[in-house]
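Just one protein chain is left out here, and the rest sit where they should.
Up next, chain A:
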């Protein structure tokens, strides 16, 4: 009634009059409870005058019997939310509560109500409360003193934080306020099992930390507490103290820290030197970093001493000598401490490096063993990396610059050391030095490049060689001139040279050259030098007659691919690469295909599937990042080449006969294979680039994919068709072309010599449509499901499900701008898995495996979290699949079950008997991969509850003895891991 305005509150109070004045406290309580409930629902409708009376009434009730207090507080909470509360009332309510109520003797819920009243007033009546001065703070301290409930603590901590952040007067009560909160430090709380409130220990820790680290006023009390806890034995207390210290440093200054620096430092040092825990070490270093940063930030008054200097000198004094002890114990902890301090500011960096760097350089020459040298160089590297953080080297005052010569000589000596480990660190250091602008002189740079060439080409260890190539790639954009002028020509020469070495050496040197050329192509000006070298080499290899031709051409293509990827982000480099490489590759391929058609032999290797497959990623990567205008320019050349035989844009375009890959005729087989290159180009174009004569092209591709006898060509044509259909704008044209495809497929699938080709086309078109949620996709998928029951095509159709779900490397993925909806796998799963299950139950025994295989492919590609929620319903089917004799089914079923064992042990426990039996059986499968997967599952079984497993322990351990003697090492490895874990089950010390 009150809500709709039919009653006023006054009338309600009068009506309740009998209740409210009753002598029985229970009756009074009920009356008040009703009134408070009403107020909670309609506090926003109250008039100022009504509020005044209600407040006065409730305040007087605070003195009443303890049974009615909960309801009184509820009422006050309702009133505290009123906007029309007249000034002064908030203060009077709080005073009344502070005076009359002993909060900590109330129930948890009622205490929470008190905190809510305070929070409400703090957010709306800040000025009034501040008028209370420190009394308010004191009142609150009394309210929260002794609070134990985590839910209330979170609110109380928030109030304290606001008190400090909003600048309420703390007056003489700073220490009391600190005491009343710090008594919870470090937080020790384990949420009860099945806690509905979801408060974690971490929530309390963070909330308390925010309070403690909120004001420098707490510093004199907090820092001794932190030191004390840091010196305790408890791991969690140490961690919490360190993190709180780090948080404090953000707001503290010299003044707060001064007194405690020596003991803070000695505690931190002790922890880093002695701790076994990586976590503590990390936090110690973070705290030291924060301390140093805090000290460097502080503004000095003229008369005080600079604490930073004395702090750093104590660090140096304690750590420095460890760096030169011959046995090198404590070297790393000391270096880490020094680096943490040095990383805090430019000033700390200076102070520390000018003392430490000369020492390290001296130590390097003193030690002769390469393992010790490596340790020293690694430390040096740490300091160099810090320098990187400060950007360029400052001319006048950098210690590093003054040490330029010795640093360089140390790094160069590492590069020539026989130890690979030392070389690797040297290469890293070189990269860092190179990135410091102005550090290396041009003669040093030449030396650097020579070292890199030597390591990349002639170092036996492949790790060093790769690292040198990476380093060259990293440094090249900074110094493009020296790399293109010095490194590229050298690599080119090596590639050309025909030395009289053993064939094997020569070959591996060439491989290294190709890799190095690709690695160093990280700047457009270098790409312009390297690409011609690579293409020239490809020409040379193609003309050669050596047996390794194919492999060599693939290597060149791989290098070109890497270059293409590296220049994708740079528009100019990308266009240069596209313009140079794509026509050249096409020309070479077309030429080779012509020679093949006219029966002249050389050049044949270029048309092998392997080589064409290696060219696909090159062309694709050169195309995906083109701007639409340039892509349109390029497409207007390439498509006519394939449709009309228009060769004029190719370099060296005089060919003996015409190029007509879509023409009829036996001798055109080789030309048809080049559809692969067309696919690489046309399927990688941005979606908004129009393709000339697209309908004609699609018809030709369709015809080729259905009729060609060569599986490579037919599949490629189908993929190309699918790639185009996926990007084709929806509408009548698309519908027509799809109808045409269906019409071609259907008779092909039904019977005749081209059933496989028709299936391939069906698979790729289905994939193209599933990806973009096209309505026709469900019809095509049903067709595919139907084929699972076909004895001839069934197995291939089942494998096709993997093609549908997997990421395809060359077409129909996001990278080549295909239309891919993110949830397509989940959608496919929900739409089709019930049909698969149904099909399985209805199928004859000879084709049942096809359904299981299809199902396991779908499950295998589903994201694991989705899988775990969906699987329990499919579990019976999966268990059945374990007995299926097809190894693909076994393998994928095992890999489905593996995450389930780890993440849903409760459900899996119900089937433990079946699981144990099946897994153990499969450990003797003839296929290695199945044995490995079965052993992994047997291992994962140990995450089920121990009581469920114990009855099987003996049997499993006995059965796992056999794979311990497996002929394959990888199987034995899994068997050992699984068996070891089963041994530990239920025995002490696990």
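For this structure, a couple of remarks:
Everything that follows uses one rule, which is that contacts are C-beta pairs under 8 Å (C-beta built on N, C-alpha and C of every residue); 3 or more make two chains touch, one makes a residue touch a chain; residues count from 1.
What we mean here is this: contacts and distances are computed from a predicted model.
Considering only "phospholipid:diacylglycerol acyltransferase", "Protein PLASTID TRANSCRIPTIONALLY ACTIVE 12 isoform X3", "Cytosolic iron-sulfur assembly component 2B" or "GPI mannosyltransferase 1", the record for the omitted chain gives "Cytosolic iron-sulfur assembly component 2B", by its UniProt protein name. Among A:690, A:730, A:928 or A:950, only A:928 touches the chain that is left out of the view. Here one chain is not drawn; of A:277, A:409, A:627 or A:946, the residue touching it is A:277.
The chain not shown here touches chain A at positions 233, 235, 276-277, 327-330, 926-929, 961, 964-965, 967-970, 972-974, 976-977, 979-981, 983-984, 987-990.
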